[in-house]
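Beneath this line is the structure, given in structure tokens, with notes to follow.
With one protein chain held back, the other chains of the complex are shown just where they sit.
Take a look at subunit A:
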Amino acid sequence: MRNTAQAPQTAQNLTKFDVALRGGSVAFNGTDIFHDLDLTLRAGSFTCLLGPSGVGKSTLLRYFAGLVEGDVSGTITCSDNTPLAGRVAYMAQQDLLLPWRSVLENVVLGAVLRGEKPEHDKASQLITEVGLAEAAHLRPAELSGGMKQRAALARTLMEDRPVVLMDEPFSALDPLNRLRLQELAARVLRGKTVLLVTHDPLEALRLGDHVHVLSGSPARLQDAITPKGQSPRNIADPGILAQQAELLGQLGADLSGGTA
């Protein structure tokens, strides 16, 4: 059984341990997705994984979540010598809201699934914090895409885990909503150890303290780019734009302005 009995932590609490993956390997049907990979998630900071579709970003994230089955090796250790299992919250590209439950009922889902008493007051507070106070009693079908992802974010925060794993959480949104949600995520997740998978270099630079590019087959991690300043960063900042060009270069883009 998974260790679920954890000391509750408030959202403002700083996560104080690093999470280190050493020698991580995953293969599907005999093909290595990645092999002997090392990645450290620094305590209380935002790590972004950037890479083309299908390179194995999601697999790497799901590895941290303990969701990968099959040909898997490697170790994940936490610097406080406590297992990671039971200390992660997971947010996917799809909102994964249950259509028969209201927003409020979805936000307290974790407690319900563990047989704990759902804390409705805290859930309402988080729903207000993500800007859904008016929609707390609506079902997902009545929400817009952006509102659904806000609800999913509230559900992730409700879990109150020191490590948050996010798999392209904003990529299905329109640009404006995406910016708003990035800002919200940067604010409400401050102090937690976050791993965010994205295919958007600007999103990675806006939110990430450490931005890694994952590329190749089997996939390899490139050295982290560390954007300056506190997130959410200004995407019009020349330094950020220069780093975006650098990331696009690492991803294999031709930056010469085209030859056609």
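Throughout what follows, a contact is a pair of C-beta atoms (placed from the backbone, for glycine too) under 8 Å apart; a residue touches a chain by one contact, two chains touch by 3 or more; residues count from 1.
Quick note on the criterion: contacts and distances are computed from a predicted model.
Missing chain, UniProt name from the options "Heme exporter protein B", "Cytochrome bc1 complex cytochrome c subunit", "ABC transporter permease" or "dihydrouracil dehydrogenase (NAD(+))": "ABC transporter permease".
The missing chain, though absent from the display, is touched by one residue of A:L39, A:A89, A:L189 or A:L207; that residue is A:A89.
The chain omitted from view is touched by exactly one of A:H35, A:R139, A:H199 or A:R220, namely A:R139.
Listed residues A:C78, A:L109 or A:L205: the one in touch with the omitted chain is A:L109.
Mapped onto subunit A, contacts with the missing chain fall at residues 2, 4, 62, 65-67, 86, 88-90, 92, 94, 96, 98-100, 109-110, 112-115, 139-141, 159, 165.
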